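Just dropping this structure here.
Only one protein chain is missing; all other protein chains are in place.
Then we have chain A:
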Amino acid sequence: MRLAVLLKTVPDLVEELALDEDARTLLFDEMSYVPSEWDDQALEEALIIKEESGAEVTVIAVDTGDVDTMLFTALAKGADYAVKIVGDFDAAMSNWQKARVVADYLGRGDFDAVLSGVQAIDDVDGQLPGLVAGFLGWPHASVITEVRVAGGSHLQLRQEYAGGLVAELETVTPIVVGVQAARKPPRYASVAKVRQVAKSATIDEVEADVAEARLAGVEYVRPVAAGHAEMIEGDIDEVVDRIVAILEERNLLRRA
């Protein structure tokens, strides 16, 4: 079984998003990026499948900035191959455009299943796995929490719905899966291990042309919150006092 895992980076929300409030644009070059957390789950699920059934795992990223560390980290965790799709791309590249180049690449290969994060924080123009599947005309399922090889060319998937309801699906390959969570928390690769892999492993580069974006004139603004919490100031004791007082006022304290 040949698995492809699509990885991408997203702005790091730990830092302030670089917004030009007057121009209502995001300054993509001024932000730092981290791997999208759901992609990390997709990679973990692929590595679990590899351990169970000997699948081969290829990680794929579009070169929108520094994606090498992310790819080397995936190799350090156990992925077999890394592919970087290169071209005239930048950090502002939309998901639609990424999906286009990734779908073209996947369409030329012979992957059995494509796994990627069910969503990412920046996919204003759609989630990558669904778009890729749609472009390829392949079946697709999202919000998946388990992927198992079920003999021959079949896979079994667990799909989650609201309230914890789950369906078990059986599907033929090729298929695209949007992973919500892996069966186990994502593994960790030490910095030393990643560094070592970066010295010995190679990333295959594949050239592609940039596709046309489908949405124009997208503006970004901060939400005007209907309200904001009344902030409780002071040291821990003062905060405790205030919370106790709030609870007392509302009769929420247990009487001894």
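Criterion: contacts are C-beta pairs under 8 Å (C-beta built on N, C-alpha and C of every residue); 3 or more make two chains touch, one makes a residue touch a chain; residues count from 1.
Here is the rule we use: contacts and distances are computed from a predicted model.
Student: Name the absent chain by its UniProt protein name; which of "Ferredoxin", "Electron transfer flavoprotein subunit alpha", "Glutamate synthase" or "Sugar ABC transporter ATP-binding protein" is it?
Tutor: For the chain missing from the view, the UniProt record says "Electron transfer flavoprotein subunit alpha".
Student: Give the residue, chosen from A:L17, A:V34 or A:V86, that touches the chain omitted from the document.
Tutor: Missing-chain contact among the listed residues: A:L17.
Student: What does the interface between chain A and the hidden chain look like in terms of residue numbers?
Tutor: That gives, for chain A, the contact residues 11, 13, 16-17, 19, 24, 26, 41, 96, 99, 103, 118-119, 121-137, 139-143, 156, 159-172, 175, 178, 180-181, 184-185, 214-223, 225-232, 236-237, 239-240, 242-244, 246-247, 250, 252-254, 256.
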